[in-house]
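The other protein chains are all here in position, but one chain of the complex has been omitted.
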Amino acid sequence: MSSSARTIPFRRAPAASLARGSLRARIVADLRRNRYIYLMHAPVIAYYVIFHYGPMYGAIIAFKDYSPAQGILGSPWIGLQNFQDFFGSVYIVRLIRNTLAINVLDILFGFPAPIILALLLNELTTPHFKRWVQTITYLPHFMSLVVVVGIMIDFLARDGLINNLLRIGGIQSTAFMQNASWYWILYVGSSIWQSVGWGSIIFLAAIANVDPSLYEAAVVDGANRWRQMWHVTLPGIMPMIITLLILRIGMMMSVGYEKTILMYNPSTYDTADVISSYVYRKGVLGMDYGFSAAVGLFNSVINFAFLFAANRLSRRANQMTLW
Amino acid sequence: MSTNVIRCSRGEQTFSVINIVLLALLMLITAYPLLYVVFASLSDPSSIVAYRGALLKPLGLTMDAYTRVLQNPMIAIGYRNTVFYVVAGTALNITLTCLGAYALSRQNVMFKRPIMLLIIFTLFFNGGLIPTYLLVGQTLHMADTVWALIVPTAINTINLIILKTAFESVPVSLEEAARIDGANDFTILFRVVLPLSLPALSVVVLFYAVAHWNAYFQALIYIQSRDLYPLQLVLREILITSNVESMTTSVSSGDRFEIGQTIKYATIVVATLPILLIYPFLQRYFVKGALLGAIKE
Partner (left out) sequence: MPNDVTRRAFLRLAGVGSVALALTACQTVTPSSSPTRAPASGAATAPEALTLPIVSQPLTLSYWAPMSTNVAASMKSYGEIACYVELEKRTGVHLDFQHPPLQQEQDQFNLLVASGKYPDVIEFDWLHSYAGGPSKAIKDGVIVRLNDLIDKYAPNYKKVLSDHPEWRKQAVTDEGDIYVFPFLRSDPVLLTFIGPVIRQDWLEKVSLKVPTTLDDWHTMLKAFKDENVNGLGSTIPFSPWFSSIPGGWNAWYGAGAFLEHAFIGAWGITMGFYQVNGTVMYGALQPEFQDFTNLIRTWFSEGLVDPDFPSTDQASFDAKVTSGRLGSMVALDGNGIGKYMGLVKDPTFKLVGAPYPMMKAGDKPLLGQRDFNYPGGGSAAISSQNKHVTESIKELDYAYSDDGHILFNFGIQGDSYTLESGKPTYTAKLMKDPQLPPAQAMSRYIRGNFNGPFVQDAGYIMQYYQLQVQKDALQTWLAPSDERQMPPVTPTQDESRRFASIMNDVNSKFQEVFTKVVNGSEPMDTMAGLPGQLKQIGIDDAIKIQQAALDRYNKRQ
């Protein structure tokens, strides 16, 4: 067991020690003690206020019948009409279900993948090979979606490479890209393939940050590589894992439209059509910024709720919280 | 490398072998698309158009696509501009992100939670393209300047949180020891926290740099002067004008048009190659603990 002087970092609830004295006195003391910290905060907060909160009034487009010429403030209000349009769609359930399903699958399989890769890479003893693997595996991240999906379509066609191989093996050919049951697997699978290498970088960095003396101590205690990984490495990178997991859960309602548009077709709408692709199609039918803003707002609210819940869970379970 | 002592147990050896095989396999399937792109970019266009299946070598080796792309006078301008945006942009990014991450990682700061919430809120809610455009373009008069590509994206919240998480893992004891020695927060940031967080710092630098390298949307919206075009915009233009999918052409121009197919691939290579060369330089920061020992109290 590791017995190190170094604490595994976690956020404690604000100390009760601050409770002394009146509120005003405490604030003054805090400002004095942490003056440089607030100084550091200043430009950062300024940035967010100017560039993120400044334009935030634009979010009211969701409740308006927006016309660029009339401007955001000048366009007429239509209240919840946009939301009604969205929820009134016969497909609303399917859209939400698909969006959630893809994200759940992506979290279940796609989130651990880079972690596992990082751990495996960490176990390599030849630095040369390790460097090659790292460099090559992160390349797909840079391939444009158009190229990647184009290759997929080509390989998965009824007379494409994959089916040809299957036929050699005596298996009948399947029209993968037209089969709604395959869609989620293909979507998530190709996402994992494209992001596992790049995603492992951050975990490699986190692994590199683990105090080597912990390993030495573990070895002294008789731990083999497995136990070291389990008792030293993993706990060491757990804060990063938890943080990124919480953030990932905060994207539960977001599935990009670009890849969906490239991959889907009417025979897979059942499982492929997500909120963003649906909104995109509507946007092409008739420019309606208000509608997409409304759906975006809905997505954001749900996402935020997920994040909140995940963060609270994390705080209860292991005292790790984003804020 | 988790330990300097070499374990010879059977289990571990098998594991090593399996590990290597798995990773090699992974290398192959992730390398394939890039190979496809490289081979296609060196191929004869009409062969590529008619080809199905796995591409294992260039079909009819030709450098035509590359000459078309690299001969474009805008390429040099694009590279030059992008290098500037990457360097200047990342510098600003890192400065602000370090400051913010440090400030958020310290304990006993009264307003930390509200500030953190304020920042995280912006991950989810924003005003959209038009108000931002009006702000940057009209209120701040940044349109068509380099600032439009650097300042509005000065901080990426995810990167900020990553760096904050890394800063939090620096032992509190070190910070306390430094304070006893009379250090203020700036000193602690530069002398204690940053050196101990080099791996995470390099990753964040990498993320920002790559984001700038790949960026084109901001330029698309705000930049009119061709002189300020980043590389991706130049490549995009080359691609669109040589890809006559949306255009009607007549027969005699057959080969001029086809080349659009392979130019698509050549632009990807031209855009991605420099990144491939950068990563090895950053990898050395991922060597664990090399510097940690030096800072032990």
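As written, the chains take the letters A and B, and residue 1 is the first residue of each chain.
Going forward, contacts are C-beta pairs under 8 Å (C-beta built on N, C-alpha and C of every residue); 3 or more make two chains touch, one makes a residue touch a chain.
Just so we're clear, the structure is a prediction, and the values are computed from it rather than from any experiment.
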| query | Where does the absent chain touch, in terms of which shown chains it meets? | reply | A, B
| Which is it among A:L23, A:I168 or A:V284 that touches the chain not included here? | A:V284
| task | Pick out which of A:L124, A:A157, A:M238 or A:I302 touches the chain that's been left out of the picture. | result | A:A157
| field | Among B:S242, B:T267 or B:Q283, residue touching the chain not depicted | value | B:S242
| request: May I ask you to list the residues on chain A that touch the chain which is not drawn? | output: 65-71, 85, 88-91, 149-150, 153-154, 157-159, 175, 177-178, 261-262, 265-270, 273, 278, 280-289, 291
| Mind pulling the chain B residues that touch the left-out chain? | 45-46, 49-52, 129-130, 133-134, 137-138, 220-221, 224, 226, 233, 236-237, 240-242, 244-258, 261
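The definition used in the following text is that only the chains that are shown with their structure count from here on.
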| said: How many angstrom lie between the centres of chain A and chain B, each centre taken as the mean Cα position? | reply: 17
| query | Can you name the residues of chain B that touch chain A in the complex? | reply | 1-3, 5-7, 9, 12, 15-16, 19-20, 22-24, 26-27, 29-31, 33-34, 36-37, 52-54, 96, 99-100, 102-103, 106-113, 115-128, 130-132, 134-135, 151-152, 154-155, 158, 161-162, 165-166, 168-169, 171-173, 184-186, 189, 196-197, 199-200, 202-203, 206, 214, 264-265, 268, 271-272, 275-276, 279-280, 283, 285-289, 292-293
| said: Per the contact definition, I'd like the list of chain A residues that touch chain B in the complex. | reply: 5-7, 9, 11-12, 14-15, 18, 26-27, 30, 33-34, 36-38, 40-41, 43-45, 47-48, 50-59, 61, 68, 72, 117, 120-125, 129, 131-140, 142-144, 147-148, 151, 154-155, 157, 159-161, 164, 193, 196-197, 201-202, 204-212, 215-216, 219, 224-225, 228-229, 232-233, 239-240, 243-244, 247, 250, 289, 293, 296-297, 300-301, 303-304, 307, 322-323
